[in-house]
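To start, the structure under review is shown below, and the notes come after it.
For this view, one protein chain was removed and the others were kept in their places.
Chains: A and B, in written order; residue numbering restarts at 1 for each.
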Amino acid sequence: MAADNSTTAMQTDSRDWADRWRHINKILDRRGPFCDNSFREGYENTLLPQCKVLVIGAGGLGCEILKNLALSGFKDIHVIDMDTIDVSNLNRQFLFRPSDVGRPKAIVAAEFVKNRVAGVVVTPYHGKIQDKDDDYYKQFQIVICGLDSVEARRWMNATIVNLSQELGEAIPIIDGGTEGFKGQARVIIPTVTSCYECSLDMLNKPTTFPICTIANTPRLPEHCIEWAYVLEWPKVFKNEKLDTDDPKHIQWVFEAALERARQFKIAGITYSLTQGVVKNIIPAIASTNAIIAAACCNEAFKIATTSAPYLDNYMMYTGNEGVYTYTFQHQKKPDCPVCGENSVNVDVNKNWTVEEFIEWLKEKPDAQLKKPSLMTADNKKIYLQAPPILERSTRPNLEKKLSSLIEDGDTIIVTDSTLPFSLQLVVSLI
Amino acid sequence: MLKIWSIKKDNAQAEKKKPKVSAAQIRVQKDLTELELPSTMEMSFPDESDLLNFNLSIEPDEGFYKGGVFRFTFNINNNYPHEPPKVRGIQKIYHPNIDLDGNVCLNILREDWKPVLNLNSVIVGLQYLFLEPNAEDPLHKDAAEDLRTNRKSFEYNVKQSMRGRDVKGNYYDNVMAKN
């Protein structure tokens, strides 16, 4: 990313007024003792004037993040969110008003911030992160995630890490998350620091109960609620999936659980407990969101300006007993399926059959493979060693030329019991 | 100025787009291709291009359930292995740990699932259920009670049920192997 020196400096922006950036400029115009060597004084020497930053999520964290970024001097902010505003969002998500109920969060949040902070462009996208492709994501210099779903974060992380590898330049991800009084903010520099996938085993496991307990020996109200939605719902509604956002569905689960609890003389079923168990969420607290969002934006600001070193790489926060933070370096997992060093360029004779290629792999001393299974990165099977049914159906490929199954430059994903995870071969056919 | 983190390029031909493959996908490839299926089990894929959804059949060669073929569906979502695979029986069978709707009471499918476990662990667990049904933590209470109080009667009822006959007023699916 090259600096565009013709970009208008912060002080001369026609929409600016005297002193607008007085606070920030104290930090940007002067070098501090903890600054990175690459720091150059002046707003125009930072990335702020031309940085495109992407915010994922316009909910509790997202609203705070958008506001903070705009006030911090970011000019070109994009936001993605697939939800529309519900009444229940109004108390925490302060960019929304009762009259916005039913409208897309991303669009309303973008409008609000644009109207409030002069000179900021906020571009919303109302839809799924998966709708967008690499061409979209590669325009950004920083990505901030304010999500509450593990799955969406894994997708976002994998997408940005892969993209960074392809571009040969890391797009930093700043990830924030909160659960009640607890939260975390972290900085992910793809392939340099640990990534979201590396830390997957740090996640709290959602509470579940043995299915025989919920079926036969319920003791807690939670057991009755799980009975209602795990066992009874599919029985009564067959193919209709339970929608955890639909109050009528929750109401049904609540009533079924209440009845069961009555039978077993178990007290304590409430509507909100039902909601909590079914959605498996700990309610968000506005102040935790404010803290974590601000911590994330502070990192974005430091990264874009090099005015202070950025977080390396994880801050945990707990607020139920005093104020507690723990800042540490989370270690990269060498065999991480997303950011691990598992990609190798290989030159392959274009006349080789798949079988010859596999033999060559097995003899390759630095690979140490015994029974490699091969698939292309777009999910086409080349040869799989097991299970038998897949082995049989891919066996005919062994005699085919590799060049008839893949194209020059394609990636092959190799798994083998000797590999901790997988090996990605980028094949040049010669 | 922004610090640039230059990293090793994945591919000289960067303009060629690398199709995205999710960590869950790769993990399933690894799990599947390292499966050691005993001869008593068989897998099938309704759609061979989709490795995340498949069927497994178990034909126990000893124990109460010898002679039957028991079919299960496996559904794996993109949050694997953070979340366990969803496993469900597709026949109505008489088993202490499987209810009439096909729910399976196996600890590693719910409360004891960990990402370090894999499809092999689940399959081994399922097989064990047919060799050693657990009567002490029942899901199908009648079947469990039967097994606890009178193994002979249980054995007889299992055989009846496997042939599609009625046991205590409930008709079960005929699951006998066709050979």
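One rule holds for everything that comes next: a contact is a pair of C-beta atoms (placed from the backbone, for glycine too) under 8 Å apart; a residue touches a chain by one contact, two chains touch by 3 or more.
Here is the rule we use: contacts and distances are computed from a predicted model.
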item: "1987_t:CDS:1", "AP complex subunit sigma", "Glycosylated lysosomal membrane protein" or "DNA replication complex GINS protein PSF1" - which is the UniProt name of the missing chain; value: "1987_t:CDS:1"
item: Touched by the hidden chain, restricted to displayed chains; value: A, B
item: Candidates A:D133, A:D201, A:D246 or A:D378 - the one touching the absent chain; value: A:D246
item: Residue among A:I171, A:C297 or A:L425 touching the omitted chain; value: A:C297
item: Sites on subunit B contacted by the missing partner chain, in the whole complex; value: 134-138, 144, 148
item: Interface with the undisplayed chain - residues on subunit A; value: 17-24, 26-27, 29-34, 41, 64, 67-68, 70-72, 84, 86-87, 91, 94, 98-103, 116-118, 181, 185, 217-220, 243, 245-248, 251, 264-266, 285-291, 293-295, 297-299, 301-302, 308-309, 311, 315, 319-327
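Convention: only the chains that are shown with their structure count from here on.
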item: Interchain centroid distance [CA atoms averaged], subunit A/subunit B, Å; value: 29
item: In the complex with subunit A, residue positions of subunit B that touch it; value: 1-14, 16-23, 25-27, 29-30, 32-37, 42-45, 48-49, 51, 77-79, 82, 97, 99, 101, 103-105, 107, 109-111, 113-115, 137-139, 141
item: Complex contact set, residues of subunit A against subunit B; value: 1, 3, 36, 38-40, 45-47, 51, 134, 141, 150-151, 154-155, 158-159, 162, 164-170, 172, 189-192, 197, 200-201, 203, 205, 208-212, 215-216, 230-231, 234-235, 303-304, 306, 337-338, 343, 345, 371, 373, 375-381, 384-390, 393, 409, 411, 413, 415-417, 419, 421-422, 426, 428
